[in-house]
Every structure is written in structure tokens, then in C-alpha cells.
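Complex shown without one protein chain; remaining protein chains in place.
Residue numbering begins at 1 within each chain, and the chains themselves are lettered A, B and C in the order written.
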Amino acid sequence: MYYGIFAALMVFTGLTIGVAFINLGALNFPVAISIAIIKATLVILFFMHVWYSSQLTKLIIGTGLFFLMVLFVLTMSDYISRGWSTYPAGAGQSTRQSESAR
Amino acid sequence: MTTPLLPREHYLNIRYGILSWLLTKDHKRIALLYLISVTAFFFLGGFFAVLIRLELATPAGDMVSSDTYNKLFTMHGVIMVFFFLIPSIPAVLGNFLIPMMIGAKDLAFPRLNLLSWYIYMLGGTFTMWAVIVGGVDTGWTFYTPYSTAASNTNVVATGLGVFITGFSSILTGLNFIVTIHRMRAPGLTWFRLPLFVWAHYATSLIFILGTPVIAITVLLLAVERGLHIGIFDPALGGDPVLFQHLFWFYSHPAVYIMVLPSMGVVSEVVACFSRKNIFGYSFVAFSSLAIAVFGFLVWAHHMFVAGMSVYAAMIFSFLSYAVAIPSAVKVFNWTATLYKGSISWQAPLLFVFGFLGLFTIGGMTGLFLAALAIDVHVHDTYFIVAHFHYIMVGGAIMGYMAGLHFWWPKITGRMYPEGWAKFSALVIFIGFNLTFFPQFVLGYLGMPRRYHAYPEEFQVLNVMSSAGASILAVGYVIPMVYFLWSLRYGRAAGPNPWGATGLEWTTQSPPLTENFPMTPVVTEGAYEYSKREMRVV
Amino acid sequence: MWSSLPLFPEQASTLAHQVDNLYFFLVALTAFFSTLIAVLVVVFAVKYRRTHAAQVGAPITGSVPLELMWSIIPFGIAMVIFAWSANVYFNMARPPDESMEIYAVGKRWMWKFQHIGGRREINELHVPIGRPVKVTMTSEDVIHDLYLPNFRVKADVIPGRYSTIWFEATKRGEYHLFCAEYCGTKHSAMIGRVVVMEPTEYQAWLSGGGGEMSLAARGERMFQELACHTCHLPDASGRGPSLQGLFGSQVKLADGRTVTADEGYVRESILNPQAKLVAGYQPLMPTFQGLVNEEALMGLIEYVKSLPPAAGAPTGTAPQPATPQGERKPQ
Partner (left out) sequence: MPAPPGAVHVHDAHAHHPALQHQFETMGQQLESATLGMWLFLVTEIMFFGGLFMAYLLYRVWYPVAWAEGSLELDILLGGVNTVVLIGSSLTMALAVRAAQTGFPRATVNYLLVTMALGLTFLVIKGFEYAHKFETGHVPGPNFHFEGPHAQQVEIFLSLYFAMTGLHAVHMVIGFGLLSVIAWMAYRRRFSPEWYAPVEMAGLYWHFVDIVWIFLFPLLYLVDRAHHFV
């Protein structure tokens, strides 16, 4: 089974390199990240035996990832909304739209 | 009641010699190693605080130079936060008590436990070295770009000291979580655990999840300063505010690292000295977890004027109110526990009364700071200084003192002098309020923190504060003296001088190396005082 | 004695009483809850004190209704505070459209202010009564923080970007001006005073500077000296985009994004021209980092703000009528 997982990981590595040379516009980043997440999941579940592990182990990994997301999402909530207008709806509408278009 | 005698063999006298301490794997001996080191750091940090207050007794910066003053408050902060408050209760009382409270022979990883003390000492050595060769002047917050580009003091050494010490916290937290999950005695279900253990479980979660972030942040800071790698450098287009986000992601939850264990102590002491079940056990237990989790969602309320987005500020303000609720729930539950209790006015309970009053004020003033509009005015003023001292000194240290007194008979086998202890509780309470209450007023008047010299109209309040600080200092020296005195002259305590429930009181004081002669079996909840026939042994 | 024991700062701006009302509410709340807890603790501790050694407490383990009560009521109170404070905060974050502008630069360890009319001052800030004032600030070195306690406003002053505060003074007098973000050796000496004057006095003071050029005029001179005008022609025929009516408009960038031309954008485009390259132009412009300091940059920005839209909108920019960003005043 380990060899099968290894083969899958190799396929995904090839895929991610290949995709990097194709211009998908805004999609390149999500695609690269998704492939990396799939690869990491394979390693965690099978090489690291989490598939067969206790609920507690899964809970701990989940907790770690949850707080990692908290760090990312709440920090970015600041940066993404920095340019947003503080003016009431109407006056600053155009500014807000242009920001969300970024 | 016959006078108890000290047991013939216990963890303190089973082996002698310096190596038997430096190489010990016994959690109780490691706790004592920590006790000695954090006490040393406490008095060092306190010494800096006294110098700060002396300087501020007059408006002009006349006692020390402004560079020296800046170093004084920085080192006061760094030492108190990273080397005293964070390790104090977990590494001393937690280390000593968690295995005993859950009926285990030791923590899950005794060698790791010893290692974490050595790491702590190594980090402390780095920091002390930085202090000795000239100090550091960035403030304990190390804000960039001051710390990376402008300061010409020993930022890298101090940063590495904090970085290293972080691993000590991580290992302690890891050890506690594994121990609480895997080492509980037969019959000790989660909801029979003492609340002290719940509090430490929540604290350990913060250790595990938060500490690595400060570690990498301080490391990046040191690398940026030392090797000119630019991550927060505004000259390159980097954002110094990112440093603040990463810093507070840990350093706000770190406040809960300080106060949660203290809350654990309060739960034990209140239940014991009112001989009553804790009111709303599961609410108190889960509020610890809620504080730990919500504590991670509120960090940017330290940054409301730091150039953050208005909308993000609102999110963080809202979440900050969410974390206030579990703290309020705890205070109400402790108060309700006293209702129809059998209340014995012993020193640990007096310290807890102090905790309740001071923590309530500290917590309520937290609402001022979470309120965006008021925070804009009082941010970086003495209002903030007063607020966090009410939480950290009035909350965390009061709880630590309560815990030290409560378990001192268990740790040493001897009683401390009760009268002196009550006296010191009173002195600390009065000195504390006199020191820090005027600072609320000063802060709202607009006196900024970290000021070496200040306008003359602030002097009266500053003099009050400095006078209070001298009383407070005496209040902390008294226990130091009588604790040392009691080591030799204290009356032997017996296994359970308070008539407390809890597994740690079922074994002799001081305990055996492996705590219990045989693994205990638990059949009831943690605080079944009212079912017991009281017999003090 | 008591005259030297101040308890409350003077209210000298329109925001002050908004902040203070909330403050008084919270003080009352704190007093109520602290007293409540203190009284309960003392009463219980006295009333239920242990009278004989074997006495135990009553077998009470908790009450869910009580728990719910003391979770929900505090939460409700907290939400009231949140909504109230967020509302005041929003007022603080939003300068009125007709605000008068002042530029400030923080530098270890002094504050430098520039008035639009050209007067410059150090560690002193003169403002008129009854007129909203918006201070646009940046730092030349580390993070500072401009704090005007009697106006209840403060904001960090951050190198590399602009932050703003605004206030409308209501009372004549001199007030404290502090640096509230620790910035090194003389942090506590980075202080000054705000002088609030009657509008007529202020006008007199403004013109008493000895015939300095206006900020925009200084910016224009800089614009010539640095030869910016050789590329940024007014009619979009130059190698650089026209700056006429640029300020406050939407700019289309070469990478497809659109940004608002605010102070930060103009500043970045001078120091780091290729960071936001305008669509249709070549990356030819050199950086002016090191050639212009923060004060000169503010002059350039004020000059760019002063340029009226050219007839026939220039490429890439669509001037925005009545945009709140363009708080240009007819001064």
C-alpha cells in the first residue's frame, strides 16, 4: 500500500509542476494549494497512520489546523478590509467595489 | 487531635546531594527547582519595579537616565512575563500537584519535564546575560521597527532567551495534556477531575497552540536584526503591524496562561474552605476551555490604534466581549459557592478573597479596553498598565500566593505561621490597590505609559502609586521570610491539615517519591465535602 | 492639595463627551458589579463562617437557571457596550468631509506639523475652534503615536504609510500632545502642546509665518526641481500619466487591478513607482527614495491634490465627483 501512496504522491507532484506552467489566471494559486493539501492529507492519513488512529489523535490534528486557520483568517480580516471605506453606503460605494475587485 | 509528626521517608529526604536534585526525574523535586528559580526571577523583576516607581515619584527624570529607565521597564516586563508569570503556577504548583491530583506516580514524560526546567534556565541565562552586558530597551513587546532598526541594546540575546524559554512552556504543556489524558487513576473520570486540573488542561492548550507562534516571531525579529533579512521592514514594503499580529496572537492568550491556573487554585481553595461542592462544577470547568479557545480570537484588541482596519477592529472588539463572559461566570460561581458554606477564614481563603475583588475590577476594566472608543483614548496609557496589573498581580499572583499557602503543608510537610500569612494577605491587598488604583485615574487623565518624565499635574497620583508599591514590596517579602522560617520551625502538618478532598491529601506530607503507596481508586466527584464527616488529620 | 489631584481630563473636542459618556456608564457598571461581588463575599463569609470544627457546607451543586442568568445578562450588557462604543469609534474613524487638513511627521524625538497654508511648526500644533481638523501622519523612523488626551484621540504613526486622526476643538486653551508609542531614549520628551484658538486668531497666526509658500506651492517647486513635470505632462501626452484630477480617482493598473488614488497611493508611486504601474505606461520612472523626505512628499501630495481635472478625462483615470477621499478645501 505504501508504494501506491508514493505513486499517487509522485503523480500529484508532476501535476502541480505541470499546472505551474499553464496560465490559469487567478486559479493557479488555489490549484497549487489544493494539490498540496491532497498530498499532505495522503501522507497524514497513510504514512502517519492517522486513518487507523484514535479519535483523540484526529481531534488534536483538527484543533491544530483550526487554530492555524484562526491565525490566517483573523489576521487577513484586518488586511483585506483596510482599504474599505468608512463612509455610509452611497458615498463610498465605488471605493468598496473597487477594493473587492482586487 | 494529636500533634502529627513528619513521616520518616519522603521525596525530600530519600536522596541527598546536589546531583540528586539536578538529575531528578521526580515531578515534585522539579517543581521545587522551578519554585526557587521563579522566586529569584520574581524578586529581580520586583527590584526593577521598585526602581521604576522610585523614578516616577517625581515628575522630572532625575534618578536614572532615560536610557536606564527604558531598560528598567523592559527588563521588568520581560522577566515578570516570560520568567515569572507564565511558568509560576503551571511549572511550580501544576508540576507538583497534577500527578498527585490524578493519582499518578509522575508526569507522563519525567525526563522531558526535567529538560524543560533546563531549557527554562538556559533561556533565563540568555536573558540575564543580556541584562548584565547592558540590558535591553525595547519594551517587553519588542515592536518593530524599533527593535530591529533603531534600538542599540541587546535585543537579539533577549529575543533568543524568550525563544528558548518558549520551548520550556511547550514541553510543560505537552506533558500536562498527555498526563491528564493517559495517567488518571481508575475511576477518575473527566468530570471528577479537580478544577485545578481542568484549568491546567486549558492552559496547556494555550502553551501548545500559542507559544510556537511567539517563538517564530521572536526568531524572525532576531534574524531581521542580526542578518538583515527583511520581513517586517517598512523600508522594503514590509508591514511592522504584521509583527504585532503575530506577537499578540500568542501574547494575548498568554494572559490566560497566567490567570487560568490561578483560577484553578481559587476553585480548590474556595471549595475547601467553605467545605462545599463548587457551585456549577461543569460551568466552571468548561469556562476554562472557553477562555482558552476564545482567548485566541481576540488578540487584535491590543492594536485598535495601530493602523488596523476599522472593520477588523469591530470584529475583534465583539469577540473580546465574548471572552469576558466565561470569566464572569467563574466569578459568580465562586461567590455562589460561599453561600451556605462552612467558611473558615484561613490565609489561603483571604488571598482568594483578594483575588475575587481585584480580578473583578481587572476584568471589568477590560470591558473599557475592549470598547473601541474608550480604548482609543486609554490605549498605551497608565489605564492599561493598571488594568493588566489588576489581572496579573491582583489575579495571577494572588492566586499563586493562595496556592502556595494552601499546598505549602503538602509540599514541605510543615505549616506556615497563620497569623503572619493573614497579615501579609492584608498588606498585599492594601499595597496593591494603593499602587495601581491611582494608575487608572492617571491613565484616563492621559498619562502615557513608558514615560520617564511626566507633566507635574500627575505627580500626586504617582506619589500615591509609589507609596503603595513600597507597601506591596513589604507584603511580598514577609511571606518569603516566614516560608523560609517554616522550613525549619513550622509545625508538622500531617497528611491533610485542611480537611480537604482531593487525592493529593490522601497521602503523607511530604509525599513519597511515587506519591502513593498504591494506585488510588476514585469513586466520587472532586468536592464531596458535604457528604463527609469532617476529620482533620 | 485637592486642586493638585486631578481626577478627570478636560473635554476639549466634540468627541470628548461621546467617549466620556460611555466611560461614565462603564465606571458605574464596574462600581455596581465590584460592589455586588464584594458585598456578597463579605456577607457570605461572615454569615456562614465556620462555628464548630466538624461543620460542613450545604449540599448545593449548582443551578442551571442561575448559570444562564449570569451568562446571558452580562452578555446583553456587553453587547450594549459593544454597539455603543463601535458607534463612537466609527465617528472617530471618519473625518467630516469639510475637514481642514494638517500634515504631521513623527521623528525621533519630535513632531513636525505642516499647515496647508505653509506654516510649519515643531512640537506645537495650532488649530482653530469649531472646525474639524484632520491630521495625516507618517513617521520617518519607528512607530510613534500622536495622542491628544483632551480631545480623546490617538493613532499610531507608522513608517511607510499614512494614518489619520481628526478632531474638532471646542475650547480655547493649551493642551497636552504626547507620543504614546514607545520610541526610544527620549520617548517621554516627544511631547508638545496643542494651542486652540478662535478662528480669527488662527487666521492671524497662519499669516504670521513670514510669507512662507503654501504647502502645495512647495510641492510644485519640488515637482519642478525633481523634473517630474518633464514626463507628467498635464495633457497625458507625456511618458508618465497626467496628474490632473488624479487625486481621489480610480486608477487602472497594468496588472488589471484598480486602486483609489489616495495619499498612500501617491506616496508609494513616488518612492516605488513600479509597485502600482498605471495601465498603458512603461515602467520608466526611477525611484525617488532618498531624494524626497516625508515632509517634501506631503508637499507633493498636496500639489497633486491641488491639480484640477483637465478638460476631457485623461487616460486610465475617471475623476470621481464628490468623492469623500478628496477632502479638498477651497483654501
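Methods note: contacts are C-beta pairs under 8 Å (C-beta built on N, C-alpha and C of every residue); 3 or more make two chains touch, one makes a residue touch a chain.
Please read these numbers as outputs of a predicted model, since none were measured by experiment.
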**Report entry** Touch partners, limited to displayed chains, of the chain removed from view
**Finding:** A, B, C
Report task. Among B:Met128, B:Ile164, B:Val197 or B:Val213, single out the residue that touches the unshown chain. Result -> B:Val213
Report task. From the listed residues B:Val223, B:Ile315, B:Leu426 or B:Val463, report the one that touches the chain absent from this view. Result -> B:Val223
Requested in this report: With the full complex in mind, choose from B:Ala40, B:Leu54, B:Ala150 or B:Ala185 the residue touching the hidden chain.
Outcome: B:Ala185
Report summary line: Interface residues of subunit B toward the undisplayed chain are 104-110, 112, 170, 173-175, 177-178, 181-186, 188-189, 208-213, 215-217, 220, 223-224, 227-231, 233, 235-239, 242, 245-246, 249, 514, 519
Query raised in the report: Residue-wise, where is subunit C in contact with the chain that is not depicted?
Result: 255, 272-275, 277, 283
**Report entry** Hidden partner interface residues of subunit A, rising order
**Finding:** 2-3, 5-6, 9-10, 13, 16-17, 19-25, 28-29, 32-33, 35-36, 39-40, 43-44, 46-48, 53-54, 56-57, 60-61, 63-65, 67-68, 71-72, 75-76, 79-80
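The working rule: only the chains that are shown with their structure count from here on.
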Report task. Would you identify the chain whose C-alpha centroid lies closest to the centroid of all protein C-alpha atoms displayed? Result -> B
Report summary line: Cα centroid separation, subunit B vs subunit C, in Å, comes to 36
Report task. Pull out every residue in subunit C that's touching 2 or more other chains. Result -> 90, 93
Query raised in the report: What are the residues of subunit A that contact at least two other chains?
Result: 83, 86
Query raised in the report: Taking the complex as given, what residues does subunit A use to touch subunit B?
Result: 56, 63-64, 67, 70-71, 74-75, 77-84, 86
Query raised in the report: Considering the complex alone, what residue numbers of subunit B touch subunit A?
Result: 181, 205, 209, 213, 241-242, 245-246, 249, 296-297, 299-300, 308-312, 315-316
Query raised in the report: Given the complex with subunit B, which residues does subunit C contribute to the contact?
Result: 1, 4-9, 18-19, 22-23, 26, 29-30, 33-34, 37-38, 40-41, 44-45, 48-50, 53-63, 66-67, 70-71, 74-75, 78-79, 81-82, 84-90, 92-93, 108, 141-143, 145, 147, 149-150, 152-156, 158-161, 163, 176, 178-189, 272, 275
